[in-house]
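The complex appears here without one of its protein chains, the remainder shown in place.
Order of writing sets the labels: A, B and C. Residues in every chain begin at 1.
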Amino acid sequence: MDLGMVGLGRMGANMAQRLVRGGHRAVGYDPGAQARERAAQAGVDAVDSLQALVAALSAPRAVWLMVPAGQAVDDTLAQLLPLLAPGDTVIDGGNSNYKDSVRRAEQLAQAGLHYLDCGTSGGVWGLSEGYSLMIGGDADAAERLRPLLETLAPTPDRGWGRVGPNGAGHYTKMIHNGIEYGLMQAYAEGFAIMQRKAEFGLDLHQVAQIWRHGSVVRSWLLDLSADALGRNPTLEGIAPYVADSGEGRWTVAEAIDLDVAAPVITASLLERLRSREKDSYADKLLAAMRNEFGGHAVKAG
Amino acid sequence: MDLGMVGLGRMGANMAQRLVRGGHRAVGYDPGAQARERAAQAGVDAVDSLQALVAALSAPRAVWLMVPAGQAVDDTLAQLLPLLAPGDTVIDGGNSNYKDSVRRAEQLAQAGLHYLDCGTSGGVWGLSEGYSLMIGGDADAAERLRPLLETLAPTPDRGWGRVGPNGAGHYTKMIHNGIEYGLMQAYAEGFAIMQRKAEFGLDLHQVAQIWRHGSVVRSWLLDLSADALGRNPTLEGIAPYVADSGEGRWTVAEAIDLDVAAPVITASLLERLRSREKDSYADKLLAAMRNEFGGHAVKAG
Amino acid sequence: MDLGMVGLGRMGANMAQRLVRGGHRAVGYDPGAQARERAAQAGVDAVDSLQALVAALSAPRAVWLMVPAGQAVDDTLAQLLPLLAPGDTVIDGGNSNYKDSVRRAEQLAQAGLHYLDCGTSGGVWGLSEGYSLMIGGDADAAERLRPLLETLAPTPDRGWGRVGPNGAGHYTKMIHNGIEYGLMQAYAEGFAIMQRKAEFGLDLHQVAQIWRHGSVVRSWLLDLSADALGRNPTLEGIAPYVADSGEGRWTVAEAIDLDVAAPVITASLLERLRSREKDSYADKLLAAMRNEFGGHAVKAG
Partner (left out) sequence: MDLGMVGLGRMGANMAQRLVRGGHRAVGYDPGAQARERAAQAGVDAVDSLQALVAALSAPRAVWLMVPAGQAVDDTLAQLLPLLAPGDTVIDGGNSNYKDSVRRAEQLAQAGLHYLDCGTSGGVWGLSEGYSLMIGGDADAAERLRPLLETLAPTPDRGWGRVGPNGAGHYTKMIHNGIEYGLMQAYAEGFAIMQRKAEFGLDLHQVAQIWRHGSVVRSWLLDLSADALGRNPTLEGIAPYVADSGEGRWTVAEAIDLDVAAPVITASLLERLRSREKDSYADKLLAAMRNEFGGHAVKAG
């Protein structure tokens, strides 16, 4: 089956390549020449404009967007819309806010286009291990993409599904990432406690390896942690600075909107914010207050 | 190789059975006749006293305790000690506090006995899938048990190891369980948010199944959650009441002792306490305060 | 000085009454006849329409809104705008979202009207003790209200101020309420721990009274808590159910938007959500998971 892939960054290029390996034809576009070249070497039909991409696909087309969430999606859609024809399907495989996806689906429906919001998990390992795909939107539109989805997923019958109407795909992915924050933080804290417990001289890589087999905490994130700890057990050279890309914030906001207390996902997000605060005003004020009432000396900073 | 198993509850009986299946001889003791019978049916040489258990093993003996953490371990050791001979090894495979294990190891060493504290993970699935085993204590003593450990673990070379001196095994298991609390809570929160989001009509079992393959959050706990959600997606009939068995508390205390902030593991524990508070005095006082300053009506309770 | 008060609920009526006591003239409007009557008895010139209210004031007018935050403010403004004249000033003294206040100020400026967003704290005690007032908007417009503000505040020179441009008043009040959540929760937790510690038989009212004088934790909220505990030390008849009115949520969202970790204010909000969850799906799933991996019995629910 044919697919147009818009955005040939790490995720888009890998997905296109996995499709090509699976016997599909992937036409790919990216504004960057280097990204196009790399994709071409991987068997993707790389073209240098959206016009060329659309022209290279026969109707009804399937165009997959793998561009940064936010304005880039709207901009791309604005350029694509005049080029597409009723019956075509656009899939947003990025980490868009689900509310944007609901809005965009309505916008495209007015032009007779199908829109699918597809939460995509798997990261850089998806190329070899397949992607977990959560799709929101019209069931028939999703069904027509079955050959592609069966190739992108780990196995034809595993790891993908249409989970609900438009928005449901990115909603599910948002929650997925919220959970991911919590899982990561739980492991990070556990290893940090063991690292601090000098008296036992624990080999954290060994511990991770033991846990990977038979333990209640075995998981893919543990597998990855074991790899990281194997290569660099002291985590030398890595700054204690943790970025976040939005879904955690959205999950926290969503939980509060729904009156669901989600203390662990919330704490995971706050910890990431905290990791980036090098000069906390709150902590300074705490030190100042202790000095005020108790005469406790403040540390000069 | 021969092993004496003291305690033929769910964990002890399963471990003895796995050893028997692996070609070892397991002599088992439990004060309960029913437990002994069940173990006997599984091929364990069930005896009705510690004396009989010790007598049935040839020196140097290996006696594995699988009894409830706390006083039961001390009581069992008090009975066992006079029966054992220098060179014998006692393994505590339960969830003992690591500080107790350090103390007990010193106590047994004075009698010329080896003591190994072995954190054991795997739950009821360990019988079929093997156990993850984290061992603290003398390396030679652990090495002598290798044939048993290779059978108990998922495969001979995976999922077990001697991680450090006495205490290190139970310490590692304590941290394991702290992490487990955090992981569980992260999933629980994520599914709870999706459950509350009625408009998407998400099928939580389907979502769990999709995530099990290719996603960043795939894990054994997710596999189990998928099973639970498959059988009972609304979790009908299950009270929102979460017990805890101590290791989470110890992990929180340990983190604080070491000056390590572990907000997610801590929040997971507090959530369990909270699940059991049906009539929170704190919440009543909050309602009363709101009434005091703002005239906000309290709900009658 | 003359003031028009729109909304004669608990807060609006009390503020109007305090102004009257202070020698000002307060014209008041409320859609409810009972509210108007009560205000009239307190010396307020109660009128039965916005038209009448505006007509009763001489230009340049000062009209204070004390209506529920949200749509009610926009609706009231829509009705007021055609009645007012350039140079008049509208003050929103409610708990509006600061972003709405910025928007409304721009809207009124186009009609030549001044808009002040005034965060108002003090609750039902403001009538006797005065209100704490944080004002956002044009400094000259605020200055013209000085006589009113000096009467509303605890003393002419204490407890009020123009803190910044439009939005700053409600922003400051939002943060005030976020802090309030944290303070309340801290006290509530402390008293809850003491209440649970049965062995000391602590008299919580006595403890609160002792702390009110000379201690580091003395505060007005503690004074109120002492009152509540004096009347009802067991908090009998009060449901453990804590409402929230929005500012806490906004504070949490704002903190996250600004990348400031605010764990205590956040935890206070989550605790309120939690107090209203009688049948937590998350907790049920935790119980189900424990059953899955460990065979731990679930409580029937």
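What to note about this one:
Definition applied: a contact is a pair of C-beta atoms (placed from the backbone, for glycine too) under 8 Å apart; a residue touches a chain by one contact, two chains touch by 3 or more.
Only a predicted model underlies this, so the values are computations on that prediction, with no experimental measurement involved.
Here the chain not displayed is in touch, across the complete complex, with A, B, C. Within the full complex, the residue among C:A40, C:L83, C:A109 or C:M194 touching the omitted chain is C:M194. Although one chain is not drawn, the whole complex shows that of B:A33, B:A59, B:A111 or B:A253 it is B:A253 that touches it.
Touching the missing chain, out of A:R36, A:H170 or A:R274, is residue A:R274. Contact with the chain not shown here comes from a single listed residue; of C:M1, C:A40, C:A56 or C:A186, that residue is C:A186. Residue-level contact of subunit C with the missing chain is found at 121-123, 126, 129-134, 136, 153-155, 158-161, 163-165, 167-168, 171-172, 175-183, 185-187, 189-190, 192-194, 196-197, 200-203, 206-207, 209-222, 251, 254-255, 258-260, 262-265, 267-268, 270-271. Think of the hidden chain as still there; on subunit A it touches residues 10, 123-125, 184-185, 187-189, 191-192, 195-196, 220-221, 224-225, 227-229, 232, 235, 237-243, 263, 271-272, 274-275, 279-296, 298-301. Against the chain not displayed here, subunit B makes contact via residues 216, 249, 252-253, 256, 259-263, 266-267, 269-271, 273-274, 276-277, 280, 282, 293.
Methods note: only the chains that are shown with their structure count from here on.
The central chain of the assembly on a C-alpha centroid basis is A. Centre-to-centre, using mean CA coordinates, subunit A is 33 Å away from subunit B. One simple way to say how far apart two chains are is to compare their mean CA positions; for subunit B and subunit C this gives 48 Å.
Touching of two or more other chains is recorded for residues 123, 185, 187, 189, 192, 196, 220-221, 263, 271 of subunit B.
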